[in-house]
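With one protein chain held back, the other chains of the complex are shown just where they sit.
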Amino acid sequence: MTVDMGLTVGGVELRGPVLAASGTFGYGTEVPLLERRALGGMVSKGIFLQPRAGTPPPRIVETPSGMLNAIGLQGPGADALIRDYAPQWASWDFPVLVNINGESVSEYGELAARLDGVPGVAGFEINISCPNVEQGGLYFGNDPRAAAAVTDEVRKRTRLPVWVKLTPMVTDIAVIARAVESAGADALCAVNTFVGMSIDLHAYRPRLSFRTGGLSGPAIRPLALHLAHQAARAVGIPVIGVGGVMRAEDALEFLVAGCAAVQVGTATFVNPCAIAEIHDGIAAHLESRRLGSLADLPRYLPRDEPVTGLSQPNTSTGP
Amino acid sequence: MTVDMGLTVGGVELRGPVLAASGTFGYGTEVPLLERRALGGMVSKGIFLQPRAGTPPPRIVETPSGMLNAIGLQGPGADALIRDYAPQWASWDFPVLVNINGESVSEYGELAARLDGVPGVAGFEINISCPNVEQGGLYFGNDPRAAAAVTDEVRKRTRLPVWVKLTPMVTDIAVIARAVESAGADALCAVNTFVGMSIDLHAYRPRLSFRTGGLSGPAIRPLALHLAHQAARAVGIPVIGVGGVMRAEDALEFLVAGCAAVQVGTATFVNPCAIAEIHDGIAAHLESRRLGSLADLPRYLPRDEPVTGLSQPNTSTGP
Amino acid sequence: MFLLSAPITAKREVARGMVVVSIQAPEIAATVRAGQFVNLGLPGSFLRRPFSVYRVDGERIEVVLKAVGVGTTQLLAMRPGDLVSCLGPLGRGFDLGPGPGSVVLVSGGLGVAPMPLAAGEARALGMRVTWVHGARASEDLCSETEGDAVIWATDDGSRGFAGTAVAAAPDGDLILACGPNRMLAAAAERWPDAQVAVETYMGCGTGVCLGCAVPLVRGGYDRACKEGPVYRAADVDWAALPAHLPYAVTATA
Partner (left out) sequence: MFLLSAPITAKREVARGMVVVSIQAPEIAATVRAGQFVNLGLPGSFLRRPFSVYRVDGERIEVVLKAVGVGTTQLLAMRPGDLVSCLGPLGRGFDLGPGPGSVVLVSGGLGVAPMPLAAGEARALGMRVTWVHGARASEDLCSETEGDAVIWATDDGSRGFAGTAVAAAPDGDLILACGPNRMLAAAAERWPDAQVAVETYMGCGTGVCLGCAVPLVRGGYDRACKEGPVYRAADVDWAALPAHLPYAVTATA
């Protein structure tokens, strides 16, 4: 028995259910070790219309089972992306989505329009959840109106699939999820990093130059899983789970919890072959349970059991 | 040089800056190993007016650098607490606060009134942040009006100090912090556990019988530290930091970030002597830096630097 | 209760994949009773892991285990001289009463763990000890036995009685049983007054977290680590006690 791992998620044809998460795989050109066959697709490092220098060092700090980062969306801007990277992507046999950022609704739209139709760009992941920029990012992610406005604007400026990456820093993720679904998102990615801090006891001030950073890695996995599950119960479009996936078992937890696919981020730093191992491990699990394809994997998306651990009563029942 | 570790926080005279967190130290009668001299104070397991059975097993699951719990506030109720535990507390030389819970505003108030004046009860910690009960708890914690209403009600029914334990599951903790400060809280505890989930890949359903649970342990420390810091910048009353403190260095991070004291929870499970070691480690740090008391420890509470990683612009500037 | 940083002193295999680990822990060795456990802190797993004390040998205690997950795999990978954080003795052990009379020790698989100590205590009280031990197949049977009579049971019939240890056991004045919770439920049917040692997840092992809830027939829960792990068989609500604990998440990855 061979397991069928291909699938289409939110308008993007993936070679498998495991994608590389934005900001943890560069532009796909850096990591020679990875076996490409296993890469379902990738999301490129977050980009703004214009080049950005990013934050001064220190930018990262290790934490228990995780890390904080404040890169500040360092990037070359749209023109360089179109010139230097998209042509390479066009020749690859897995899809590349671009993680787009802006300081205003119109800037998101402009960036999407600029990249629309560029060969090699398979779709967009709207980042309304970056905690590491002074303007934009997170601010759009926790207000359902702002989140919907960005989604709507991007939706209007491109024919490519539009995914929206949600922030965990909200009282009720279901509200945001439904808002961006209504505004035309093809899929949701849940979640981006959680805002955290770490203090240097020599200088008596934050270790990171940006002071706060985004927490990623297995430390956040139980939280990300819960949020992805809540999002999946709230909307009809697919949800891509992100947060702390290190091994195939972790990815399977997200899939069982209702996700259509997963993204792998920090794991790649620890093990450059993580994505391939996770892909193969999922296939092995399906085979060992005699499941012919991902679609056969049992899901835990009960319509009858109450949702627990909710922030607000009665806002997160299924569609 | 001997370091002065005593302090008064939110109306409660503590023997030191390290307290035992609610639900992780029982009623203070269980752990014989701990050196009591090091215990600044303790908060007893969360209690309702009436006895509660709690949730069926499994109630806990280990996660990377942490654990999920869904105990469901199992407890004997107010009468048994007054009969069995308070008399013992009355003879101890450190203060015991009672973590109080309710399904309605009036139930919180009634419980406070019932315990008011009982010898051995040094104050209250209002739990508006328990993620593991179907009614109450978390629901009061993420709505500033509801949080203020509970605080106000308890404040009216007791002369004892009133601390309020905040949930991290909110878009902007500063809003809730200011609401409960205005309603008369003497201090804030930040934070309770984060809602998380874990999936059993044999049964294809959640490992915990309650389905979701609260994440604690070092995994959440960077997040708790950030939230405690944000709360400390938002209010004038003291903030007690809680979340992932395992070692003296971790406690010092919370103190430097603006907390008046810390609570230690899950660490006690791993190391029953954790609180004593943390207390001694803080004293050793102060001594090594030639700081005569906790008040001399430099704090990172800048009034001029921007607050980063905020969920909403312009809501969390200092008082 | 003692907290020791204790060196591992030796290891030996007693069945297929089943290994006895000796730990130098004088204070615990001097005070532990049959059915009590130690909570071991292992590098690489976050929470401690509970293990029944298998035997006491002078200043050393022994535990017996198989590799079933991260913590047990780690413990088995450790070498003599390596240190393990050892908290114990914990819980309430078997109550053998005043003796003498007969006691039947019924164990399935790793449920053999508390039995050697129990046999020793029973012998000291002048009791006649029958040792009943079952496993899947003969290679899985613990090779070390105690007592006046030994009865083997295997699921596949490859040694002794073909069936479970509960089915193979005779009656006695006192029945002590340990094994998978499913086996203990069966023991409860046959011997409501048996003393059984149950397994639950544990957070603290010291009674403060309420994580180790054991559902009781009279309603409510108590703590496997404090009131337990030994219960009167008929007191436990077996239907509500997870019979098979799901695989735990690993702490290291």
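In this document, chain identifiers A, B and C correspond to the written order of the chains, with residue numbering beginning at 1 in each.
Definition applied: a contact is a pair of C-beta atoms (placed from the backbone, for glycine too) under 8 Å apart; a residue touches a chain by one contact, two chains touch by 3 or more.
Quick caveat: nothing in here was measured; it's all calculated off a predicted structure.
J.: One chain is left out of this view; which of A:Thr63, A:Asn142 or A:Gln263 touches it in the full complex?
T.: A:Thr63
J.: With respect to the chain omitted from the figure, which of A:Ala90, A:Val270, A:Ala284 or A:Leu301 is a touching residue?
T.: A:Val270
J.: Pick out which of A:Thr151, A:Thr171, A:Ser198 or A:Gln263 touches the chain that's been left out of the picture.
T.: The one listed residue touching the chain not shown is A:Ser198.
J.: What residues on subunit A make contact with the chain left out of this view?
T.: 23-26, 30-33, 45, 53-67, 69, 71, 74, 198, 200-203, 207, 217, 268-273
J.: What residues on subunit C make contact with the chain left out of this view?
T.: Interface residues of subunit C facing the absent chain: 43-44, 252.
One rule holds in what follows: only the chains that are shown with their structure count from here on.
J.: Going by CA means, which chain is nearest the middle of everything shown?
T.: Centre-most chain by C-alpha means: B.
J.: Measuring between mean CA coordinates, which chain is farthest from subunit C?
T.: Max centre-to-centre separation from subunit C belongs to A.
J.: Distance between subunit A and subunit C based on Cα centroids, please, to the nearest Å.
T.: Chain centres of subunit A and subunit C, defined by C-alpha means, are spaced 45 Å apart.
J.: Can you compute the centre-to-centre distance for subunit A and subunit B, using the mean CA position of each chain? Integer Å is fine.
T.: About 32 Å, centre to centre.
J.: Whole-Å distance, subunit B centre to subunit C centre, using C-alpha means?
T.: Roughly 36 Å separates the two chain centres.
J.: Among the residues of subunit A, which are close enough to touch at least two other chains?
T.: Where subunit A meets two or more other chains at a single residue, that happens at 65, 218.
J.: Of all residues in subunit C, which are in touch with two or more distinct other chains?
T.: Residues 251, 253 of subunit C each touch two or more of the other chains.
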